[in-house]
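Of the protein chains in this complex, one is absent; all others appear in place.
All chains are identified by letter, namely A, B and C, in their written order; residue positions are counted from 1 within each chain.
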Amino acid sequence: MKLFRIRGGVHVEHRKELSSEQAIVTLPLPAWLYIPLQQHIGAPAEPVVVEGDVVLKGQLLAKAGSAVSAPLHAPTSGRIAQIGDWMAPHPSGLTQRTIILESDGRDQWCEPLLPIDDPFAADAKTIAARAAECGLVGMGGAAFPTAVKLDLGTRIKLDTLVINGAECEPYLTCDDRLMRERTDEVLDGVRIMAHALGVERIVVAIETNKPQALAIMTQAVAAGGWSKITVTGIPARYPMGSERHLVHVLTGRETPARKLTADIGVVVHNVATARAVHHAVRHGRPLVARVMTVSGQAVRRPQNIEVPLGTLVAELIDHCGGLTEPPARLLSGGPMMGQPLPGRKVPVIKGTSGILALSAVELHGGPVQPCIKCGTCVSVCPCGLVPLEMASYIRKDRLDAAAKIGVQDCVGCGSCAYACPAHIPLVHYFNYAKGRLSAQEREQRKRDRIKRLAVARADRMEKIAKAKREAMAARKAAAKKPEAVAGSAQA
Amino acid sequence: MQEYVLMLVGTALVNNVVLVKFLGLCPTMGTSGKVETALGMGMATTFVMTLSSVLAWAIESALLAPFELGFLRTLTFILVIAAVVQFTEMVVRRVSQPLYQALGIFLPLITTNCAVLGVALLNVQEGHGFIQSLLYGFGSAFGFSLILIVLAGLRERVALADVPAPFAGAPISFVIAGLLSLAFMGFAGISTR
Amino acid sequence: MKAVVDLGGPFAHAPTSVRWIMIQVLGALAPAVLFDLWLFGFPAINLFLVTIASALISEALCLTIAGKPLQPAITDGSAVLTGCLLAMSIPPWAPWWIGAIGALIGIGIGKHVFGGLGQNLFNPAMVARVALLISFPVPMTLFVAPKPLGSVDAPGFLDSLAITFGWHFNLDALSAATPLGYVKTELSRGVPVVDAVNHGASALDLAIGTVAGSMGETSAVLLLAGGLFLIWRRIIPWHIPVAMLGMLLGLATLFHIVDPGRFADGSFHLLAGATMLGAFFIATDLVTSPVTRPGQLVYGAGCGALVWIIRSFAGYPEGVAFAVLLMNALTPLIDRWIRPRIYGRTRRGDPLTPKPKT
Partner (left out) sequence: MLTAVGSLTVLGITLGTLLGIAAKYLAVQGDALEAELEGLLPGSNCGQCGFAGCKAAAAALAAGNAQVTLCPPGGRAVAATLAAKMGHAFDAGGTAEAEPLVAFVHEGRCIGCSRCIQKCSSDGIVGAPKQIHTVLSDACHGCGKCVSECPTEGIEMMPIPVTLATWHWHKPAPQAIDTRAKAEA
C-alpha cells in the first residue's frame, strides 16, 4: 500500500513497554460511580431518572440532549443516590452536573436491546440509530457522537473507512491490547461500520511500533478472507494519529481547512469505537465500560483495565498498587495532548483513553527561557504554522495578529512545545489564544444580538408614542367635531 | 548601459540617500513603524522623487539656465515638488483610504522631505542629463524605500521584544537605524564611476 | 480564568535546552580555537581570555542594570559564545582594550539593548567587530604572521603581556597582510589578481590556516569540521552554509572565468578570510537567521553574494561581517514573506477546495 509523507512531526519515546505486555483486566466493581452528563461533544444529556430510582446495568439514565449528543446508561445496577454537582475531569477544577450511582454489587444487566442478527442486510439508518441508542462516541479522545458520523454515508459519497490503530501518544497501550485480545470483535465492528458508511475500501492503520498487533490483525483479516480490508503499518512518528494527518498518509488527500475528512470521502474511526459498535449491534449492549491504560513511573503496577464509566481515578490507581511517589503530573489521556486533572477524586468518562501519573524525571521539564528563534518548532509543526511568531504575538496580547497567521488552524498536537529547547509552553499560549478569541466572538455575537433588541425596542417605543400622539390628536379633533355634530343634530 | 546600472546601484546602495547622505531622516523614522505603511510611503515617495527630479531637470534646462535664473532654483523646485505631492495625496486618498489614514500627516510632509529636494538639486549640481537625472531620482528613491521597508521590518520585530523601558519606542528605533548604517558602511568604497 | 493546574500543554519533552545548544556550538568551535591559540602564541591567549572575561562581565553588568536575575542567563553560554566569536574575528595580537570594548559593545548594544537573549536583531559579535573596525581601523587591521608556541620567534609569556597590555609596543615591524588584504592592495597597484593569489599563500596554507589573519580567518578545515558536526547534531540547518558557500563559489568561479585578472577564483574565496567561520558559526546564529528552510536558503545566498561583492568591489578586504549584518537586517522581511503553507489552505491562506472525486 502506497504511503505518503506528512510535514514535520517528532519522534517521541513511546514508553509503551511499561504496560504493553499487560493483558486487559476488569476492574472490581467500585461502590460509587459518578456519571457526568457531558461526556461527549454536543449538548449534555438530560436525566430521565430521579434520586432514589433503582436501575439495572445498561438502563437508560439520560437521553440525548439534541441531534448531536449521546445518551448515558447505567454502568452497573444500583440506586441513584443523587443528581448533583461533582468535580469534572478537567483542568479548570469546575464542577459539573453528575448522576451519582450507588452500586448494589449485583451488577445485573437489564433487558438488552433486540440484537440485529444480520447487520449487513440492515440499512445504514438502523445501524446509525442503534449506535445513537447505545450512546456510542468516538473513543480516540475527541468523543464525537458515532451515530452522526455513521450517518454521513447517506449524505456524502464516501470511499474509504480508516480504522485508527496508530495510538501515537506515548504510554497508551489500550488500542494495542484491544487489537491483540479482542481482534474478532474489532474486525466485526469494522465491517459493520463499513457497511453502514457504504465504503468499498477499509484501511486499518497501525504504527510499526506495535508489531504483534499488526501481525495478529493481518492474520485475522486473511483468515476472514475479507478482501476489502487492508491492514497496513505506518511509521511510528507523532502526531500520526491526528485524523487529518493519518488520512493524508494513507490516501495522500489533504483535508481543506475548516472541513471534515468526510468532505474528501474518508471517515476515521478508533479501534475501540469499532468494538463498541460490535457490542451495540450484535448484543444490543450500550456503552457502559471502556479499556484504558493506567501508567507512568509514579504508578506501582501499570496496567490496561476495562473500567465501568464513572469510576473515580483514585480507585483506578489503588487497583494498580497505588503511587510509588507523589506524581509531578496527573493526566487524563497521553502526555502530549492529555488534560491535567485537578485531583484524584474525579470520574473517568467515555473519552478517557488513559490515566497517567508521571514523575518529574519523565517530564524532562526545565526553566522557561526566552525564545532563541531556532526554528525547530517551525520545522516540526505538522500544520505548517510558525509557532514562535504566534507565541510572541500572544505574549504581547496581539491575538488578532496571531489569528491572522493561523493560530485557529493549530490542532494542539504539542510537537512544537515538545521540541522547543527553551521549554516555552507554546500549546498553552495557543489554547489561551483560541479560548480568548472564541470568548471575544461570543461577546461580539451577544453585542450584535443586543443591538438588534435595542433597535427593535426603540422602534416599538417609537410606534407606541406615535400611536398615542395620533390617538390624542384624534380625540382632540373629535372633541371639536361634537359641537358641530351636536349643532347639526339640533338643527 | 553599464554606466546606468552602476549609477542605479551607486545611488541606491553605495551612497544611500538615508544611511550615507543622511537625507530624509524624519519620514524614515516617522513612517517605518509598520511594513504596510512603509511600503505605501516608499511608493508615494518614489513616485514623487522620480517625477520631481525629471521636472526639476526640465525646468532647469528649459527655464532657469537660458534666463540665468539660477537664484530661483530652490523656490521653483519646491513649487514643483509641492504640486506633485498634492497630486499624489489626491491619488492615495482616492486609491486606498486605509493607507491614507495610516500615512496621515506624513503624506503632505513629503514636500518637506529633504531627500526629494536634495536629489533634485544634486541632479543639477552634477549636471545630469534627462536619463541620468531620472535614474538618479529613481535610484535614490529606491534606496530610500528599501531602507524604509527594512527598518519597518526590524521595528516590527523589536516591537515584540521586551525592550528595557529607557530604550522603548524611539530610542531603540534610532539604535536600529544606527546599526543599519553601520552595516551599510560595508558598501563604502565601491567606485560608482 | 482560575485554573487548578499552573501549566497546560504537552507533558513530555525532548532532551534539549538552550544551554546544551550553546555548549555544543562552543564544542564545535573548540578545535579551531585551540589550534589558533597555539598558532599565534601567548598574546592571542591573553586577548582571548580578556575578551571572554569582559563578555561575561558586561553580561552581568547589563543584567544587573536591567534588574534581571543573573542565574539562568549568565550560565546559558550565550555570552561566552559571543565573546569567543568576537575574539576569533579580531587580530590575534590586538591590544586588550580592543577585546574589552568589543565585548561591551557586542553584549550591551548588540544584545541587551533589545531585551536580552533571543530578541536582538543583529549578530552581537558582528556588531562589535564592525564597530571596532570602523572606530579603530589601525589596531583592527594589524595582523601578524603565525608564530606558533615554542617556535623561535614566538614571544615569551612576559613579552606577550607587553604586547597585549603594554601601550608602547608597536607591531609594525612584525605586521603581515592577510591573503585577502594582500590581493586587494596588489590589485590597487595594478597587479592582476591571478599573480597575487599564486604569489601569496598557497591553497594548502590557506586550508590549514598557517597564514596571517584573525583567528577566524585561518584554519578553514577545522572550522569546516566543526560546522559539519553542528549540522550532524541538527543544531544548525545545512541550508544556510550550503547556500552561502554555494553562492560565493558560483559567483567567484563565474566572474573568475569572465575576467581572471580582476576576480579571484572560487577556492581562494572559500579558503581565505572568515568564510568558513561566517558560513557555519556567524550566519547561522539562531536568533538572527530566518526560521523557515526556504527563507534560510535565500538568507544564505544573500550572505554569499554580499561577501563576494564587498570582497571584490568595496574598500574593506573582509566582507563577511558586513554581509551577515545586512542579511540580519533583511531577516524580519524574509520571515514575513517566506512562510510555510498552512495545512489545508492555499499559499494565500484561503481553505483548499476539495478535488472533485474522479
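The definition used in the following text is that a contact is a pair of C-beta atoms (placed from the backbone, for glycine too) under 8 Å apart; a residue touches a chain by one contact, two chains touch by 3 or more.
What you see is a predicted model, and the numbers here were worked out from it, not measured in a lab.
Asks: Which one, A:1, A:222 or A:458, makes contact with the chain that was left out?
Replies: Result: among the candidates, A:458 touches the missing chain.
Asks: Could you tell which one of A:22, A:38, A:209 or A:332 touches the chain left off the display?
Replies: Among A:22, A:38, A:209 or A:332, only A:38 touches the chain that is not shown.
Asks: Based on the whole complex, identify which of A:171, A:238 or A:429 touches the chain you can't see.
Replies: The single option touching the absent chain is A:429.
Asks: Give me the subunit B residues in contact with the hidden chain, please.
Replies: Residues of subunit B in contact with the hidden chain: 59, 63, 67, 69, 71-72, 75-76, 79-80, 83, 86-87, 90-91, 93-94, 97, 101-102, 104.
Asks: Pick out the residues on subunit A that sit against the missing chain.
Replies: On the subunit A side, contact with the omitted chain comes from 38, 88, 90-92, 94, 96, 314, 326-330, 340-341, 343-345, 357, 360, 363, 365-368, 394-395, 397, 400, 423, 425, 428-429, 431-432, 434-436, 438-440, 442-444, 446-447, 449-451, 453-458.
Note that only the chains that are shown with their structure count from here on.
Asks: Based on mean C-alpha positions, I'd like to know which chain lies farthest from subunit B.
Replies: Computed centres place A farthest from subunit B.
Asks: Rounded to a whole Å, what is the gap between the Cα centroids of subunit B and subunit C?
Replies: 33
Asks: Once you find the CA centre of subunit A and the CA centre of subunit B, what distance in Å lies between them?
Replies: 58
Asks: Quick check: what residues of subunit A touch more than one other chain, meaning two or more?
Replies: Residues of subunit A touching two or more partner chains: there are none.
Asks: So which stretches of subunit C touch two or more other chains?
Replies: 116, 119
Asks: Tell me, which parts of subunit A touch subunit C in their complex?
Replies: Its residues touching subunit C are 7, 10, 12-13, 91-93, 157, 159, 170, 244, 253-259, 263-265, 329, 331, 335-340, 342-343, 356, 358, 362-367, 369-375, 378-379, 381-386, 388-389, 405-406, 409, 414, 417-419, 421-423, 425-428, 431, 435.
Asks: Please output the residues of subunit C touching subunit A within their complex, sorted ascending.
Replies: Per the stated touch rule, the residues are 1-5, 7-18, 20-21, 72, 76, 116-119, 237, 286-293, 296, 335, 339-345, 349, 351-355, 357.
Asks: Which residues of subunit B touch subunit C once you look at their complex with the stated criterion?
Replies: For subunit B paired with subunit C, touching residues are 35, 149-150, 153-154, 156-158, 160-164, 167, 172, 175-176, 179-180, 182-191.
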